[in-house]
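As you look at this complex, bear in mind that one protein chain is not there, while each of the others sits in place.
Order of writing sets the labels: A, B and C. Residues in every chain begin at 1.
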């Protein structure tokens, strides 16, 4: 007699309770600090595999975003065991063109929990582990309120090396929280063949975005950002040529799956 | 020619820039989750060295408190490099009587950063490192608002073992955030002699409290709490006999030194 | 003009230098502590999806293995930046039958680095992050030598909860290091469809094993093991009914790809 195993992801068991990640929808509450800047468009293009192309307008625009999240499944049970809900991330987003549309695309991303890493792989985010910190607003004491002049710091490290740091000074409420990460996401889901030299076992181009979202007012901010080189990281190749602006925003979002645009996996095997 | 070294704490250098902790005042912004309960008063008394005695009223009362902090020196520079400002802690407080007054006394405490550990030793808090998590309120998405019915979880682990977990459900605004941790702190600062068998090199009884504080409304909460045994931890000896209540509060505080009440170090050597 | 991106895994870039994991072969040096025991065979069977079946002989046998690794790519450069090479893992292995052959199969596994987690997903190991410790042999001081009577401890925690702990006392050199993890590995590589309700995008049954290996003498050991329940872990369902034995061994291995046995992904979509 054979068995059926359950669970959205590994490890699959008779009950499904062990799965590293639950089935979507996934819900998130978090604070976002965004700095947008222009880099050499050639440095963006080199990260866009065919048939993706540079966005027509402002093709060198980059958003570097820090997020301090609490996330959960539909049951929300993770929120009551917060080691399973809380994580932080920092990520770099560019824009690209595909079939005449403009998309956002995450090219680098670091998180500090395993469930966040694997949820990201599912969505096509190129996640690694890192150490991420950002100042949190607070209504009392020395931490900043959400108000003009409030200052927030944000840092990213991986493998014991600092990769990025930024300081944001809030200016005023803003009609927007930035334009680089404002499109649907266009990601690849790549998984190599287990057999040597056989290419990819999974090679999908997917589109996704929030299933629902709510947000507080966006704030514009003056921002400073510094990127640092590291042997196995290339974030610093997206060098800062010209700052566009900074933003702070508190959001609630949910994600409930994406859409498969292309699958090249049959050819890969 | 000899030198002078500077700094509030180790390592002392020519500039003082390396000191693990800055000189007070220290400032804090944070969220507190408190559960108060009664244990066997004998379990409290065994933690009170002479001449400390049990408090007259409700001598078995214990407060178990989780705090999610951002802290800084007077310069506030740590807030912009938040890995140096943010930490979490969980601690157990009892009350005691000394010279006719009632004091609060922290008997166990865990934090997750070195600067917090050593600041605590300075203040007489018996700090260890641990892994501490608590749900944070958030205005958007699935995380709780600060409102009736909102649920917060809180957990504590050390040396890869869970030591405590609690769940709080907010009920209503409250005139108080609890009574166990509401007195000045009465702590010992103990530091053993470097010479074997010579007792203590530092044996001080000190009193301290916030230099200033501000706070949002306290909320009462229904609380559940579970304590777990571990080979080198005795928090679970403060077993829960009767729950008193739970509280949530956001606070801003500063600490700027304490007062030496007794010093027994001359006798110790 | 479009680009080509390089790298064995995410994130893929123009140079390939950012890939979280390098292309195989992967090389490993490590110390293994293994405890083998019998559980209820029904608990093993429930983890074996069709067409896998229980092994004919000793179907309830489980190996719980701790490993302290240094790993690298063919260049071996990671060994000189050891934060990128060192990791620890603990894993549970059972045996199963497939097309008349007996295989080993890892049903639960925890590691403490991202590169190890993702290498494992590539191989079909159901990896999560955990905190893993094992006593290391050492020729001087209080740590154990590799000799009769030497004692080694091993522990596993995840999400701030201890999941397993064991103590091993070496007895004598042994002809074997255990039988449960001695077969080729039979794993599933499962990756869900990005589209909700569409099943699996990748559903492969793969076989793999070491491309080469060397090892010191195996030692038999008396072992004690304790498993602990947790909300999102089911290791403790593989309850210990009868101890078979313990083992210690130092090994060097390489892995250079596996073999695809079945692919059900076309049907899944």
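Note that in this section contacts are C-beta pairs under 8 Å (C-beta built on N, C-alpha and C of every residue); 3 or more make two chains touch, one makes a residue touch a chain.
Quantities reported herein were computed from a predicted structural model and do not represent experimental measurements.
Set against the missing chain, the residues C:28, C:91, C:125 or C:219 yield one that touches it, C:28.
Within the full complex, the residue among B:83, B:210 or B:243 touching the omitted chain is B:83. In the complete complex, the hidden chain is touched by one of A:12, A:95, A:119 or A:133, namely A:133. For the options B:46, B:147 or B:242, the residue in contact with the chain missing from this view is B:46. Residues 27-31, 70-72, 76, 79-83, 85-86, 131, 133-136, 138-144, 151-155, 165, 167, 214-216, 250-254 of subunit C touch the missing chain (whole complex, contact as defined above).
Touch with the hidden chain on the side of subunit A covers residues 131, 133, 155, 157, 160-162.
Residues of subunit B in contact with the chain left out of this view: 1-5, 8-15, 17-18, 20, 24, 45-53, 81, 83-84, 107-109, 113-114, 117-118, 121-129, 159-160, 188-197, 201-202, 204, 206, 208, 231-234, 237, 256-260, 263, 265-266, 269.
Basically, only the chains that are shown with their structure count from here on.
Simply put, subunit B must spin 180° to overlay its Cα atoms on subunit C, rounded in steps of 5.
The count of contacting C-beta pairs peaks for the chain pair A-C.
Between subunit A and subunit C, two chains of identical sequence, the interface residue sets overlap for the most part, with shared numbers making up over half of the total. The central chain of the assembly on a C-alpha centroid basis is A.
Each chain gets one centre point, the mean of its Cα atoms, and the points for subunit A and subunit B are 35 Å apart.
If you average the CA atoms of subunit B and of subunit C, the two centres end up 40 Å from each other.
Looking at subunit C, one finds that residues 160 touch two or more other chains.
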